[in-house]
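I'd like to ask some things about the structure below.
Part of the complex only, each chain left as placed.
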């Protein structure tokens, strides 16, 4: 029996205020799509079955190296984080999975599973953390200041490998089947590390982890161009990530974080290449303007998000083995994290819905005819269709809110938890 | 009577090991420069009189939003920071000035002055801090989460103005004559702030500060393209900084931080434009590869640093009123901050020395003749001259070390302070 | 009596096929907007009165330094270019003005005016060209290889000034009231030109032009970060453009070309700053992914285009004097230029229409409350509204086509002119 954090009556009341408008808009959009030969209900059904995982750390307020400005009612541990995640799922119905991060989220696995079950949540990929020191973890006495899986010192590498294996062990107990590895290894100055040997050591460590992965598990390697290392990172781009995944074998895949690329890079093309190579593991969704800004998905360049989904939908029918993991990975510095995650999950679904509207037969025809303008317009027409009624109905039918932000605000959840959870006026930076 | 932190004998011993080589190299370089019509001693004299200020916060270990990995013997307060600055100055002889940051460095001004005097240091520009909350400062109860000088709420703006004025007051007591203002105001999302009205509020606040500046003071506004705000910053580029400085009047100047620009931007041209406009206030030196990386000056693109100094030397004779402030502003995450600051001051002097070697008469001739290749080669020839003997002799003659890093390591200073200053194993990010 | 290039019956026939759908979609959108407190007809009226000028050179096929691949039926001179422009205006009804470029478009002014009048066109800003040599123009014997208005040689500068004044003279005869100046002056290597003196010479030349501008004329200076000069350009950014416009006085304004900025730069903020400074002259609309790509407006990042218009609409009521010039400036390499210009004019209007839908009272409220999420969503809601019915009805009511690309293809215009205008199989491109 579920115990959801928001009183369903509040949601019902809020929905009642929007119901007539939604009905009208959905009908109008349905007619328009029918003229284009599309069944709106079929699209809504596909959207309803699309899920994106929540990052447990995302429900806390993020910061920069300069400062972190906490908000009221921040979760103090993984159980409160799960409560917040349940709010997001209850209202938006797009995010049943939660991705945990260790050692941050360490707790008794049985308690975690029970808690999640009661909230209607499941556990997605687990994440290791060797980019921070863990002075209170007796198994990790050595510092990661100069690297982890690629560290020059074998003892640090062994510690990092063990931490990853422990994370897999916990994940297994939780029902996860994937490990996401992001390392902060790299250098700040030319010469600081030997670019070649550091990569060799990384491969060696990753092989040690992969070798002991359970049979049904996948391992996702995340590339990132820079930060926290400012001259080089060991897995700096998809090329290196792919090179590694090839060496690591069939369990290893590349994970694409939308914020981890050089300026101007065509991300959807990387997605296309990784699909072709059979190595697309999944996504960390967010948006960015300048670098790894970790802003809300779709908030800066919504067309780019759409184009990523255009590649995924394009490949859906062609590539049988494709089953990318979808996860949000954002830093919420100036918004209520619950609100940002609700809307970001919605934006990811929006991009998917728009991509489903693309007239692919027409598109392929224009492509084969080199009709650049009509090919471009075919995508643009799908993109500019306002699919909000589809998203809203998918939420509504699944028990969620037509206007999830509005319903959330009406619920008074933030004020309630603010009263229960003492404020932590931190001065540090960091994503914790 | 000075009480310098390093035993002069250690320096003398270290110098003795390098003296013969320096003499030989200096002589050889002198002959080479003489062939080019240059007096090496004249260059050395100019270099010796060139100073760059130290940032008090720079002697601590920096970090990123992900983590901070402290080093041994970190200074626990402003007095220990001054000790560390004195080491840098004693060995390098390029950095007699220290730039303080408030409220971080708050202490009794008389004690500060006495301490500095005993170490042979003086105080350079003072810096205000309205990019962090100051929960322990009774005069700053309001949060800067959503801005400071441009905040939508007049009460926050007033608090930020008052903090700046208090900083000026302290600076006056310390003998400073310039206030550097860097604000973190901006937005993470389009729409979050009204780009126009936010700038109007910034101008209004800056006018309130400028109006109460002592007669002999200057105010430096620092522009920055992004971070900690990821969609817009209020003073995002030199254009806005210049627009503001014009409105603020003759005391206001633009400060160029080398790391605060969009990718590929030609920084030396901005320097040229600000000189032309009479609004170049000074520099925050550092280097960067990806963004505001705050790496050691000259470590990533030494030619760029040289080109900035090429503009300054070019203007030295033409523009009488030019007197830019020079300061290091870096974040040392993987090095001993004392070592990074010693070498960075050296790199700034190196760029200056190289710029002094440019054959300007020949350069102007090539420019007027559109001889692009020889004009380019004229700069390159100066840049590729190894001026290390000049820098070393300038240090030696002023009482410093020929090889300041080597002498510092020989001194055992870091081990000594590590024993005296308890380690703080922080987990936060941030530059503090 | 107008003689339009497309048979009106073709347009009527095509419209008849789309009329019912448009009526339904317009009604549905009208209801949705009414719920938001907006009158769709009022929006349509504003959109209908919004115009953007066509570049005469845009109806030819562009290329890169590597090659140019001409299309069929390219116009052989200004009169055929005007024919093509008339097609764009007849179908889209957004582009009555044409911007000429000299000496490319030189012809008898009276004939030009008569031709334009017959096609229902008028002349917008005129453009000078000192970025190419004009070996057949007896008034321009000197080469611009090393610059024009900022050239080291006074004779070249004088020639360039004279060419601009001649362009003004022709423009006056044509009814234009603005001169757009884009220069290619700059350098490929550090040292090649003296950054400061080159700018002084530019200002001197621009003053000579501005001094002889007719009373009702404006002069627009276009900044550009790079290309064709790859180390520095003389007017590299809006800061320099603004500095110049200030020195040049009240007739001088800054023109923002959307493709002329460093990566990641926030263009809408530059628009906001120039509005505040009273120096926004106008726009060259296009889109770009990597640099000055000159792609079709709105094709790469439609949200960015919307945000520019959001600033313009924001300022419309606040800033009485604001009257920016709107012009397309694109390079059509792989599409029929007529089609690209039709849709680009539509995209510019689309962005304007979406910006008109922003609930500004709500937005300002969220901004003042630091409600970043709802402020962001307020813009996003406007942006994701599918305003195509508004654009289509505006065209229809003005005599244009509901589906202008479809109607254009139905008309057979391209095939017709391809038969009349001999193909020029150029091998162009700079490096051959």
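A, B and C label the chains in the order they appear, each numbered from 1.
Basically, contacts are C-beta pairs under 8 Å (C-beta built on N, C-alpha and C of every residue); 3 or more make two chains touch, one makes a residue touch a chain.
If you're wondering where the values come from, they're calculated on a predicted model, not measured in any experiment.
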| item | value |
| --- | --- |
| Oligomeric copy total, full assembly; chains in place: 3 | 4 |
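By our rule, only the chains that are shown with their structure count from here on.
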| item | value |
| --- | --- |
| Chain B and chain C, separation of their C-alpha mean positions in angstrom | 42 |
| Inter-chain centre distance, chain A versus chain C - centres from mean C-alpha coordinates, in Å | 39 |
| Junction residues of chain A - those touching two or more other chains | 263, 289-290, 296, 299-300, 334-335 |
| Touching residues (chain side chain B, partner chain A) in the complex | 62-69, 131-133, 135, 143-146, 184, 187-190, 192, 225-228, 230-231, 263, 288-291, 293, 295-296, 299-300, 331, 333-335, 425-432 |
| Chain B-facing residues of chain C, complex | 145-146, 152, 187-197, 199-200, 225-226, 231-232, 236-240, 242-243, 261-266, 268-270, 272-273, 275-277, 303, 307, 310-311, 314-315, 318, 363-364, 366-370, 372-373, 375-376, 378-379 |
| In the complex with chain C, residue positions of chain A that touch it | 21, 24-25, 28, 31-32, 35, 263-264, 266, 289-290, 296, 299-304, 334-336, 339-340, 343, 350, 370, 372-374, 376-377, 380, 383-386, 388, 405 |
